[in-house]
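One structure is given below, represented as structure tokens, and several questions about it will come after.
Note that one protein chain is taken out, while the other chains of the complex remain in position.
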Amino acid sequence: MRELKLMKGNEAIAQAAIRCGADGYFGYPITPQSEIMETLMAEAPWDTTGMVVLQAESEIASINMVYGGAGCGKKVMTSSSSPGISLMQEGLTYLAGSELPCVVVNVVRGGPGLGTIQPAQSDYFQAVKGGGHGDYKLITLAPASVQEMADFVEIAFDLAFKYRNPAMILSDGVIGQMMEKVELAEQKPRWTMEYIEKNHTWATTGKKKGQERRVITSVQLESSVQEEFNFKLQAKYREIEKNEVLYEKIMCDDAEYLFVAYGSSARICQKAIEIARSKGIKAGMLRPITLYPFPIQQLQELAKQVKGMLSVEMSAGQMVEDVRLAVNGKVPVEHYGRFGGTIHSPNEVVEALEQKLIGG
Amino acid sequence: MKEEIIIAGFGGQGVLSMGKILAYSGVMQDMEVSWMPSYGPEMRGGTANVTVILSDEKISSPILHEFDTAIILNQQSLDKFEPQVKPGGMLIYDGNGITKHPSRKDISIYRIDATEEAAKMRSSKTFNMIVLGGYLKVKPVVEIENVIKGLKKSLPDRHHHLIPINQKAIERGMGIVQTVQELVQA
Partner (left out) sequence: MADTYTIISPENLVYKKTDLLLDNVMHYCPGCSHGTVHKLIAEVIDEMGIQESTIGIAPVGCSVLAYNYIDIDWQEAAHGRAPALATAVKRLMPDKIVFSYQGDGDLAAIGTAETIHACNRGENIVMVFINNGIYGMTGGQMAPTTLPGMPASTCPTGRDVKRDGNPLKITELLAQLPGTCFVTRHSVHTPGNVRKTKKALRKAFENQLANKGTSLVEVVSTCSSGWKMTPVQSNKWMEENMLPYYPLGDIKDE
């Protein structure tokens, strides 16, 4: 067995990035995720794998460096927390519009505005509905443990390159700052230029004689061409929705009430299930692992079985809208969550279930 | 076995690192562990606390509202966390600067005068290891050899020469912990 290490979620992201053969990281410090760049700088991967790590002048510059690197067919990533991710929205829509793969990590903190540095899940809409202008989507993964923080880096890169689309790891201050045991993957070599030139023929690696020049762009002045391109994007998103839904079902077999929760809230709900069941309430949980694509079908199936669903999120109620859309009125769907940097405790979640759905 | 612990005190008392060493000791003992700090401005001189969970099974929530054990290093933390100890649980506290002592009757209470002992040892930095020793004496959730392995893992190589003095501090803590009230286990 490989060595188990105890580390923070943020450190796990950095270690996993190096080990999966990432070519570049470009970032700007912001709490609670600065350990990602700090760990990368301390590890100095440029001496070992050749990975480039650069502190940019802003999140705007970071995401545009990611654009430049992605355009070369390289595995590049950035990370930030909520206010910084807001600044990156311009870059993200350009990346989606130019069909470029990259990984963006958001270790969410409470907002709006400068907000708080404490954990939150109030960037759900921004992550799964696009975030910037235009019709586009980010593949969005929600890790619920430090191990998943590590594992999802490579999964996110794989999905990003498979669909030539940005992928976001939507984490939060709990998962970023907590320490758990992690088993890191073996070091993988970075892609060679030969590999990139052969497999990513769209990448700007220098136009060879007799080759068509490659242009990475998102501008189509002709609206009919732009519409055509949008049809192509939408077809891609339908493929993603068909193929890439990831979720976890916990204690669902006999469940009468369902928590729907992701990330740290899913961890809290696991404890809430234990408490609820000790009180005789048959609770279970659907944990979406991909927030986009969303596990719509699985929720529709569960709606046939349960008496009600409680969307538990550290926000004023964002994912609950997608749960309601999926369930389409079949069963009552309520929201519970503390927000603005406050975290709900497992017993508060059980109380909310009793009050909002069971009627106690 | 599952032990849910809150360690709370001032920033600078080694609250987070005590939690980390305890968590690493659990890793060395093949347990599941989680270490969840309250982070932020509190880290700089205000209150600091960390939730550590050691368990034989997969850990669900790293965020808790009640604890098996509270390790308390100042008055504010005592006021805040004494009510959050599960009935039948335990509280261990450093008596330094405490004016309002714990008063619950349904928990076991231990006192360890680690600040005083660290001053006697002329090694204020081992304060948190004295406390850890006291806790492990009362509740030996991890073996000392695994604590030493945990220390090795969590200290950078350049600080490995400090392991013997930390070990001594743990042993001292085991020696000086006092029982205030002990519930008889049913």
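In this document, chain identifiers A and B correspond to the written order of the chains, with residue numbering beginning at 1 in each.
Note that a residue touches a chain if its C-beta (ideal position, glycine included) is under 8 Å from a C-beta of that chain, and two chains touch if they have at least 3 such contacts.
Note that the structure is a prediction, hence the values are computed from the model and not measured.
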Visible contact partners (per top-of-document touch definition) of the missing chain: A
Chain not shown: contacting residue from A:G9, A:G27, A:P45 or A:G69: A:G69
Residue of A:A17, A:I30, A:A61 or A:V312 touching the missing chain in the full complex: A:A61
Per the touch definition above, residue among A:T205, A:Q305 or A:N347 touching the missing chain: A:T205
Selected from A:D23, A:E43 or A:D123 as touching the chain missing from the view: A:D23
Touching residues on chain A - with respect to the absent chain: 23-24, 26, 52, 54, 56-58, 60-62, 64-69, 71-72, 74, 76, 90-91, 94, 98, 193, 204-209, 213-219
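Just so it is clear, only the chains that are shown with their structure count from here on.
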Cα-centroid distance, chain A relative to chain B, in whole angstrom: 35
Residues of chain B that touch chain A when the two form their complex: 20, 23-24, 27, 32-37, 39-41, 59-66, 153-154
Chain B-facing residues of chain A, complex: 4, 6, 31-32, 117-118, 173-174, 177-181, 264, 267-274, 343-348
